[in-house]
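Everything below concerns the one structure shown next.
The complex appears here without one of its protein chains, the remainder shown in place.
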Amino acid sequence: FAEPLIFELGEDGRTGVDLADVKVSDNRLGGLRRKDKVGLPGLSEPQVVRHYTRLSQKNYGIDSGFYPLGSCTMKHNPRVNEKIARLKGLGDLHPMQPTSTAQGALELIDTLAHWIKTLCAMPAVAMSPAAGAHGELCGMMAIKAALEDRGEADVRKRVLVPESAHGTNPATAAACGFSVDSIPATERGRVDFAAFKAKLGPDVAGIMLTNPNTCGLFENEVIEIADAIHDAGGYFYCDGANFNAIVGRVRPGDLGIDCMHLNLHKTFSTPHGGGGPGAGPVVLSEALAPFAPLPYIVHGKDGFDLVEHKADSDAKPFGRLKGYHGQMGVFIRALAFMMSHGADGLRQASSDAVLNANYLRAELQDQMSVSFDGMCMHEVLFDDHFLKDTGVTTLDFAKAMIDEGFHPMTMYFPLVVHGALLMEPTESEAKETLDLYIKTLRGLNARAQSGDAQFFKNAPVLTPRRRLDETAAARKPVLRWSPDAN
Amino acid sequence: FAEPLIFELGEDGRTGVDLADVKVSDNRLGGLRRKDKVGLPGLSEPQVVRHYTRLSQKNYGIDSGFYPLGSCTMKHNPRVNEKIARLKGLGDLHPMQPTSTAQGALELIDTLAHWIKTLCAMPAVAMSPAAGAHGELCGMMAIKAALEDRGEADVRKRVLVPESAHGTNPATAAACGFSVDSIPATERGRVDFAAFKAKLGPDVAGIMLTNPNTCGLFENEVIEIADAIHDAGGYFYCDGANFNAIVGRVRPGDLGIDCMHLNLHKTFSTPHGGGGPGAGPVVLSEALAPFAPLPYIVHGKDGFDLVEHKADSDAKPFGRLKGYHGQMGVFIRALAFMMSHGADGLRQASSDAVLNANYLRAELQDQMSVSFDGMCMHEVLFDDHFLKDTGVTTLDFAKAMIDEGFHPMTMYFPLVVHGALLMEPTESEAKETLDLYIKTLRGLNARAQSGDAQFFKNAPVLTPRRRLDETAAARKPVLRWSPDAN
Amino acid sequence: MRYLPHTEQDRKDMLDAIGAKTVEDLYCDVPQKALLQAPVDLPLAVGEMEVERTFSAMAAKNLSPSIAPSFLGAGAYRHHVPATVDYMVQRGEFLTAYTPYQPEVSQGTLQYLFEFQTQVALLTGMEVANASMYDGATATAEAVLMAARATRRNRAVLAGGLHAHYFDVTKTSAHSLNIELVHPDSDPTRPADPASVIDLIDDNTACVVVQSPDMFGRIIDLRPIAEAAHAKGALVVAVTTEIVSLGLLEAPGNLGADIVTAEGQSLGIALSYGGPYVGLFATTSKLVRQMPGRVTGQTQDVEGQRGWVLTLSTREQHIRREKATSNICTNAGLCALAFTIHASLLGEEGLSRLARLNHANACTLADKLAAIDGVELMNDSFFNEFTVKLSQPAEEVVEALAKRGILGGVPLTRLLPDRNDLKNYMLVAVTETNTDADMTALVQALEEILS
Partner (left out) sequence: MRYLPHTEQDRKDMLDAIGAKTVEDLYCDVPQKALLQAPVDLPLAVGEMEVERTFSAMAAKNLSPSIAPSFLGAGAYRHHVPATVDYMVQRGEFLTAYTPYQPEVSQGTLQYLFEFQTQVALLTGMEVANASMYDGATATAEAVLMAARATRRNRAVLAGGLHAHYFDVTKTSAHSLNIELVHPDSDPTRPADPASVIDLIDDNTACVVVQSPDMFGRIIDLRPIAEAAHAKGALVVAVTTEIVSLGLLEAPGNLGADIVTAEGQSLGIALSYGGPYVGLFATTSKLVRQMPGRVTGQTQDVEGQRGWVLTLSTREQHIRREKATSNICTNAGLCALAFTIHASLLGEEGLSRLARLNHANACTLADKLAAIDGVELMNDSFFNEFTVKLSQPAEEVVEALAKRGILGGVPLTRLLPDRNDLKNYMLVAVTETNTDADMTALVQALEEILS
């Protein structure tokens, strides 16, 4: 059933909140009292509840079923974390209350920082970035600040980025004023080490490498890459989007990286429905630690203290990335997730994630075309070779999965293979779920091979909406409701 | 998608709760340590979340859409009440903690009692009954106790019950050891006053009358009925299932009733998903008040006190109905609902409920056959006369409504009309919702009149399951999963 | 008002459509003298913020067992409920649904009730269970009525260890139907003696009701009693107030029970000052058509797909009216859901660990308390609750503990007020939620108070 827009449901004079109707004078409003109405619709509380309930029913989440969206680490979101995040004394704390009244909050952030540093074997972590891309910005700004500190910022302007990287990597480099130089991949899906070395030079600021990479593979020459970039005077930014494969098994600090962001909302499972909020703390090596942004926590004589402005003389913070002190609500949930698992459980979780991905690989490789041989990490990459001559595209195949009750994998990313299908099962999924998924994909492939392309072209048919016209949406954008237009 | 039973999802060794694995000796178990396994399946937390999420998606609630189930008062369930019921110091109180440590809880119950007594103009209320039918039991036991106190219990064994009554009324009378004598209805849908008077006699214990009655009509001779039953030496039990029509507009105490239960979960909107929990406090007249069951609250010198055993000499409690002190969780929500509305809002709510029902009546009466002329109260009764010769039954019609996104009305109740369709819109519904519902029913009726009976016989088709075989279920009952059978 | 959607214009338009001038016209059938002309004398509407403030203020006047070390039991137990349980129960499709009269759009409710019935049957070791009742006490009363119906006898023997509220509720129901109850005195001072019950069974006895662990925490062997009862043609009703105990103790179905009733609060359900809870009711296939309460059964739809419906409704009031097996109409659906989700999260392993943890903690505290001067442990056997005899009146001790911020136990005289001989006895319950610090606090406080 179509659900109207909230603007189509309202009526003047209704409200879903009861508040006193006080009059105010204009004396203290600087002559700027609003003249017209805002235009918000009036609804009763029951109407609002029903509207958003119905909208939610048009959505698919992890709670609904398997969600193997590659590179997004869609794992179980524990509900106890939601409960904890709402505790009085945590969820209701004001960011500007005196630190003497927020010692528990600072302890919490400091404890989380300790877990992160220990898991990464890194000496420092900047907590404030609000998301993965924000963390990238933080890391690259720290690199830039270090280069400025060395007086080489005007020279070292080039950043090396593998062609398999997420789009945010080059976008971040650009946002920091760097130019981007793309490194090709080998046929094993890794950085072409020779090509990489050939690109090194005195103008190189550093490399942005995702490891495990976006093909779901561990960069087996990562230590050599680190050594080489360091030898060339550059820094090693590691994109930690795929940290879930190695938590408790491999510590980034042992690989020679200089900075890496963690997607707390992905790896450590905080709900980020609809695409956020996230949190992207960045671990920093000794070389970059002094440039960490404000604010940060220090252990003072009266307990924890929050440095919001440059204070100690060794610190050379490159600035501030965000209002206040970071995504506390995400910190709480991430720390609860970590503590629940413990050192043992986190290690088990990453192993199970890798096990699940390899199981999919093993059980599907005779049907679908695995892009690269060998063991994968926590996600497995297929390309559309197996669909050759069927008339079925990656997109069609994905849409058909929806009708079978599954959220599709990531499509057409990474760009290094044709018609990519990137599957990330995560550790949350039981073997039975994977088995059902495997059976379904095998069935769909049989259907594709049988020549029934139309079945795929028609899909999905069981969804609230069928295929949507994205071209029309972009050509003549309608980005809001308005009283006349709709 | 079919969702397996939880027993079909589990695997030995999994668990969704982490608890220490302590060993215990048998020394203190009286030789009765369990020998075999219970047989519960093992599931991880994510599996449990997904399973019950999916089950919920096969359900329809008020949050999903319009739910005009007659006589059930399916109104909006405010979420703030859920929040309040979970407050520390309320939701976690133990029933046996010293009353000195639960003064706030007793204050809350006492405040709710005050609201109930004021709304009903009655001097006393018994709070402990757990549901409407339990309240009926309470009321009839109070009547029985009063008759015993008068020494007439052995004589007055007959209870008069209108034929339109809910089945619980005669069942309750029987559970109290009374015989049931049915009073016919007039063609106006009310108690046949002459027939009622003719049935009065020295063996009559009382009358159980629902008012507004189950036809959605106010018993306009209720005061005469009260006078007559009192003159005959009997008591007047009023079934308060339909109190929602008259809250703040008519006080039962002004009508001469001796006792009446309130369905807090219906009239005062506490969630009772799947059929409970409820709460059925019973207001009592001066005549019945001394017989109120245990426990009850009194105002002592040190604050509130809870009388759990017969104490004061005037009281003649007929006994205890339930463990502890009543449905506190329901009390909290009901009182929050009452306070939110206030005296003004409650009166407005009942008026709106009656307005909505009459609006349905007015807008549908040319299409569907209204059973009784005149204004209705908060629900409106149709019969299947309008479906005559269409081949469509009340059941078929109701099932077709499901495919249109509505929960059906109550069917085949009350029994006084043929093929009843009893609609109760409640005050929660906006005019737009009613208009859409009206339009839908008119459309369905047009289809029925057009001779397309098969459409109705096939319905519903858009539901997780289509029509289920209830006869087979009853003939050879399968009431549980078992390892072999399923 | 935030819950009411109509504007004044809506109301006017609707009155016009009805052909009424005012709302009062709609109430034309109400006798004029009974129709109120103004709101009743109660406070006017307030906003959500004010409502929250009012209730928070009332909550603040109570001593919260989440904050105070708490050792209260007597039929209601504080357990840790995983957050998942409450989140799932609050999903609108569950929370705001009603009785599944329309099975096609109620398969969620029906399937969880079927799962609930199965879990209850498994836990109790019985063949079938209903879809829940109000609480353990009312379930027990219903069991006695059912036994009377099934045996066509009108006498029931209730063992002395039956929870006082369960006895009282049963007595209230039995009184109405002239069922005679025989109830030997409760005596925690001597070991539970099956003979004291067995001797009371006669040829007119419909059933014997035995609670284990009993009101004093003692674990009772049902077998000799069941044997004696069955020999006389009487049914055996086994009662459990702490369902978690069945993770460690033998299921009553394996000990001769014909009907098992229990309080299900321990799994998934907030203490909430005594309700709403969930009554469990299980029995044998043979007796199923005598069983009170709602029940869900498996069937198929027209396409042959497995599904569930309410069934055996020929026992119920809307069909049978005064001949129904019970007057109970509602069940405790949401509480049953909470129970089922908690049980599903625990699973075999979780329940077993939970039960062992409870018993281990109880053993620890029992020994600690027994070591205090002025405290005597009365129980040879127990699960997570036991009785102690104190050197001072228990009610005074409990008040003194409360003043120290400890909810120390339930004085037996709160349950049995006429038993002055028991005034020094206190029930103490321990669960997985009690920390070592809790226990130490109780021990130290008792040492001070009793010294």
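When the chains are written out, they are named A, B and C in that same order, and each has its own residue count from 1.
The working rule: a contact is a pair of C-beta atoms (placed from the backbone, for glycine too) under 8 Å apart; a residue touches a chain by one contact, two chains touch by 3 or more.
Owing to the predicted nature of the structure, the values given are computational and were not obtained by experimental measurement.
Of the candidate positions A:G16, A:P162, A:P290 or A:G419, contact with the hidden chain is made by A:G16. Here one chain is not drawn; of A:M260, A:L288, A:I332 or A:L444, the residue touching it is A:I332. Checked against the full complex, the candidates B:R14, B:H325, B:H341 or B:H378 give a single residue touching the omitted chain, namely B:R14. The set of subunit C residues touching the chain not shown comprises 2, 48-49, 53, 80, 82-83, 87, 90-92, 345, 432-433, 435.
Interface with the hidden chain, as seen from subunit B, comprises residues 11-20, 43-47, 49, 53, 78-80, 82-83.
By definition in this document, only the chains that are shown with their structure count from here on.
Each chain gets one centre point, the mean of its Cα atoms, and the points for subunit A and subunit B are 48 Å apart. The distance from the centre of subunit B to the centre of subunit C, with each centre set as the mean of the Cα atoms, comes to 20 Å. Of all residues in subunit C, those touching 2 or more other chains are 1-5, 10, 45-48, 82, 84, 92, listed in ascending order. Residue positions of subunit B touching 2 or more other chains, listed in rising order: 45, 49, 53, 57, 62-64, 76, 78, 340, 428-430.
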